[in-house]
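The complex appears here minus one protein chain, its other protein chains still in place.
We just call them A, B and C in the order they show up, numbering each chain from 1.
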Amino acid sequence: MIPVSHILILSATLFFIGMYGFVTRKNLITMLMSLELMLNSVNINFVAFNKYLYPGKLDGIFFTIFIIAVAAAEAAVAISIIINLYRTHKTIDVGAATELKH
Amino acid sequence: MGGYEHTLWTLFLPVISFVLLGLFGRKYFSKSAGLIGVFLLLLTTALSLYTAYQYFFVNGLVDGIYQKIDAFKFTWLTFSPGVSIDMGIMLDPISVMMLVVVSSVSLMVHIFSLGYMKGEERFATYYSFLGLFTFAMLGLVVSSNLFQMYMFWELVGISSYLLIGFHFQRPSAVAASKKAFIVTRFADLGFLIGILMLAFYGGSLDFNTIIQHLSAQQSSAYLAATTASFLGVTALTWGLTLVFMGGAGKSAMFPLHVWLPDAMEGPTPVSALIHAATMVVAGVYLVARLFPLYALNGASLEIVLNVGLFTALFAAIIACTQTDIKRVLAYSTMSQIGFMMFALGVSGTQGEQGLGYTASMFHLFTHAFFKSLLFLGAGAVIHFVHSNEMKDMGGLRKWMPLTHLAFLIACLAIAGIPPFAGFFSKEEILLATYNKSIWVYAIALITSGLTAFYMFRLYFSIFWRKEYNGHSHPHEGTMSMKIPLIILAVCSALVGLIPFGKFVSVGNQPLETHFHLMFSILPIIIGVAGILIALLMYKKENDRPQNMAQAFGNFYRAAKNRFYMDELYLFVTKNIIFKWVGRPSAWFDRKVVDGSMDEIANLTLETSKAIKGLQSGKVQRYAMYFFGGIAFLIILFVYILK
Amino acid sequence: MNLSLLIIIPTIFSLLLLFVNGLKQVRTVSLIAALLQFAMSIYLIVKYFAERAVNKAPFLFEQHYEWFKTPNINYHVGVDGVSVAMIALTAFVILAGVLVSWKMEKLNKEFFFLLLFLSIGAYGFFISLDLFTMFFFLEVAVIPKFILIGIWGSGRKEYSAMKLILMLMAGSALIFVGLAGLYFNTSGNGSFDMLKIASDNISPELQRLFFPFVFIGFGIFTALFPFHTWVPDGHSSAPTAASMFLAGISMKLGGYGCLRAATYMMPEGAAFYSDAIIILACIGILYGAFATMMQTDLKYINAYSSVSHNGFVLLGIGLLTKTAITGAVLQMISHGLMTALFFAVIGMIYDRTHTREVAKMSGLLKITPFISSAFVIVGLVSLGLPGFSGFVAEMTVFMGGWQKGNMFYYVATIAACASIVVTAVYILRVIGSVIMGPLKVNGNEQVVYADATWYEKSSIVLLMAGILVVGILPFAVLRLIS
Partner (left out) sequence: MTAHQIIFYCLAALILITGLLSVTCPKVFRSAIFLLFSLIGIAGLYFWMEAEFIAAVQISVYVGGIVVIIIFSIFLTEQAGKETRSIHPVRTVFAVLAALLGMILTYLTVLNYDFVESNEAFDLNIPRIGNAMVATGEGGFSLPFEVVSILLLAAMIGCIVVAMRSSITKPDEKKLTQSITEIDEA
């Protein structure tokens, strides 16, 4: 039997891998990919908690579903922004996005 | 005890004059203001004379003692149980005496001003200020409560300020008014603290209660006041000395006298009223009011004695050297008040020993008449000569015979020549000092000789010395200026004959004063000698005064410069208070306190500039901060604050 | 008497102002509002006396509505004598302020709107019995000042407005910390109700902890040394009516707060810090007076003298005897009227001479006797002349101080007494050079100014009447506030 903590450690590791990617990547698309990894690690947690700690409930499952839905929407929006950025700046380097603050 | 309802009106009538003329005078009574003022004052005087009659001859004397009568009293402001300011009218021999003096001198000045101030732009304002002063002074003398006295004391001060600065366009008048008020205010600080101390130990502000509590040797209040001490001096002595400081300020005692000579910038009738006859003797009156306490407390009475004695001599010396006639009179006033003070200082509490007290009040009484006469006479002279300086006068006796005669009577009175008023009061003072100490007597005698000298120096310089050759044409004034001179001259000549001790004495028991003929010879001789010296030096123009001045050399110069007291004060205020206290506080406020507030603001600004860099717009950096923050919170909550 | 009317009427009129145009209409509406407030405050005093005779409750005319239910914040109002006096003071000053601004040209609608808005805050503050409501109205009274100074001010107005608002806000923040501390330490679920907090007997340790917050917070409002630096700048830059309000009422909000919210709620805390307060107050009194001596601008002079005079309020509160606190309240009333009058007169002089430098004018008495006389009189009030309100107040504080009977209090009282001399020095100095002396303004000896107009006269007379009532009939005022 695998204890729930192992699954949590897995998800945590995945999360920090995603975080590492998010911080180190310069390319917006790869940053988005890192973000997806982090979201997935969270999903793993939800499902694991639901299964191991509260099998009688569905809350974790539903959270996962909603997160996936939100992630899809977010990815779509992000991609559209990235493409738009690329059209105007001919680059998707994250440094170019600092122009947003002006 | 009833029957004194009218006394209240002696206070109200001047108030009516003040309010009526102050608010509407400019518009409606610009011409008639004087008559209104005189009329109201006439009523006041009549009422106070009636009060005096009633008190002294009808119902004041019960069981051989003049009773203290509270004619009127209501609680004005309660501080704490027992300690309250009561507004009241207390009648006892000295307050009734002062009531008469103040109202009658004020009436004289009101009448005199009709002519003197005629044509002034602010004629009505002048009369309203006079009304205010009269009210305040009357309120002061009838006070039943220490704090009531302080209030009227301040009001007297402010009306003096307003009247000195009446010619507000003259910078010297402005400066003088300012000086007068500030110096007396400084003295009042002492008075106020003294009041607080006496009220604290006496448990009341009422004169009678304080005296009762603090003069009973066994009472707990007395013990508390005499055991508590500061710098080795008992609290009671401190309190009385501080109260005396207030009196000394008002009465221009050394070293708080500097304002009085300058106060002569005011219109001369004002000087006659305020700075000669009434307000300046308030200090003496104050000490007399609290005399039972002073008499029990040797140390503070000693101070009163020494200050009075020194001022009397000091002012007399200066008076001999001044050339401005009003300043001579001012220094003479100081000197005479010094007489009154030290007369109180040598007095005891019982019977014959209390002669000093009677003498002091008597001198106050007579002095009010002859000194206001001197001032009014000087005012008449100044009015027509348009100068205060002796050198512009001389030989005026032919032009102004009535003024001359009145002035002569006043001079004889102040010099102590019988049978004029001053003789009797001064004799009593000298007698009282003689009984106390031979040294005090000697100094008093010298001073009285000097008095005779400088007064006749003044007299001869104005009316004799040379033929008048000025530009103006002096002549006698209008009727309104003559009448007060005549009345006051008659009073100056005759009031000395009043058996004063019968009415005013330390225990309020009629005191039989004996007239010692043998004793009087020496003072008379000295007085006559003073007059003769003045006659020799000033009757005709000659160079004796110069020779004399040269003989005294530096001393003369110092006296002529009033012993540099003004310079000393100027140094203290300008260089010490302004330069070393005022300016640093202003600087400290702007630079340090305000500066630190500004610095705090700047610091905030700088910090915000510094942390602005964090807001770089770089997503990854934000992410780092975000994770860092979460890590921090986890550490904080899970591991540190577990 | 429905106390909420005090808030409702100015609110209605300030809204009404939005629908009228032109100076004439605007000022008429404002005047009506001010007069109504004035009448109401007089009526309140009368009713208060009548009610007090039969009702011994600490606060009268109480009203209680729920405001925010969950955190237990209520609209709870009621008055005792002190607040009635303060309300009357506010009504006086607002009416005088409206009269003084009669000829306000620039953005008059907004100006009068803000003035009325300020009065809402002041009334609300004085009637509140709920600390949160009180705080709310305090803020209502603070914010408009920033705009008033920033737009209608003179001199370094942006700086002054900024400084004023920042310091007052810092004060508010401190107050709120203290109030929250009280709130969470009442028995039960937490309450802002003053009566409840006062009867709850919060433990001495907590009182000691929270007292400084509340006291210093309100102290900033009432120019507690060393947090007084907004006073000179703020007052001198503000337009006349705003200066009047600022010094006349706003600083009283602080004094009232120190008394009500700090001392009344936390007596043990107050006793613990009493000495410190006394020392600061005495420093403020003397130091403000000395600093005033060196000022050359009329408004700065009055502002610094306000620091000095408000020191008496703080001293009275710090002394904690009944007499001294009575004196502090009297001083609040007195200073409110006096300083409002002072600023009004200074404003009138400035309107004519276009300068506030003492050295640049002299001898104004010759051409403007009414204004000049008013200036002299208000100067005399300031230096504590008997017959005027200042004397009564100061003497009561001194008496209260001396009754503590201890060398420390003696020294403090003597130091405070000494200020009356310094006050005389600077007041007479100003009167001597501005009002007296030969006529000369800006180097010109041939100037002619119109004397006070009817509205200026009436505002002067109004405030003067208040000063005289307190000065001549203090027993009546004492009956009200004791």
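Just so it is clear, contacts are C-beta pairs under 8 Å (C-beta built on N, C-alpha and C of every residue); 3 or more make two chains touch, one makes a residue touch a chain.
Bear in mind that the values here come from a model prediction, so they are computed numbers and not experimental data.
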Visible chains that the absent chain touches, using the contact criterion stated earlier: A, B
Contacting the left-out chain in the complete assembly, out of B:23, B:442, B:497 or B:634: B:634
Residues from subunit A at the interface with the omitted partner, ascending: 1-10, 12-21, 23-27, 29-30, 32-34, 36-37, 40, 43-44, 47-48, 50-58, 61-62, 64-66, 68-77, 79-84, 86-88, 92-93
Sites on subunit B contacted by the missing partner chain, in the whole complex: 624, 627-628, 631, 634-635, 638
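Operating definition for what follows: only the chains that are shown with their structure count from here on.
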Chain at maximum distance from subunit B, centres defined as averaged CA atoms: A
Chain occupying the most central position, where position means C-alpha average: C
Whole-Å separation of chain centres (CA-atom averages), subunit A against subunit B: 93
Approximate Å spacing (C-alpha centroids) for the pair subunit B, subunit C: 36
Distance from the mean Cα position of subunit C to that of subunit A, given in whole angstrom: 60
Touching residues (chain side subunit C, partner subunit B) in the complex: 163, 166-167, 225-230, 232-233, 287, 290-291, 293-295, 304, 321-323, 363, 365-366, 369, 380, 383-387, 391-392, 395-396, 398-400, 402-403, 405, 407, 413-414, 417-418, 420-421, 424-425, 428-429, 432-433, 435-439, 474-475, 478
Contact set on subunit B toward subunit A in their complex: 615-620, 623-624, 627
Residues on subunit A engaged by subunit B in the complex (per definition of touch): 19, 22-24, 31, 94-95, 97-98, 100-101
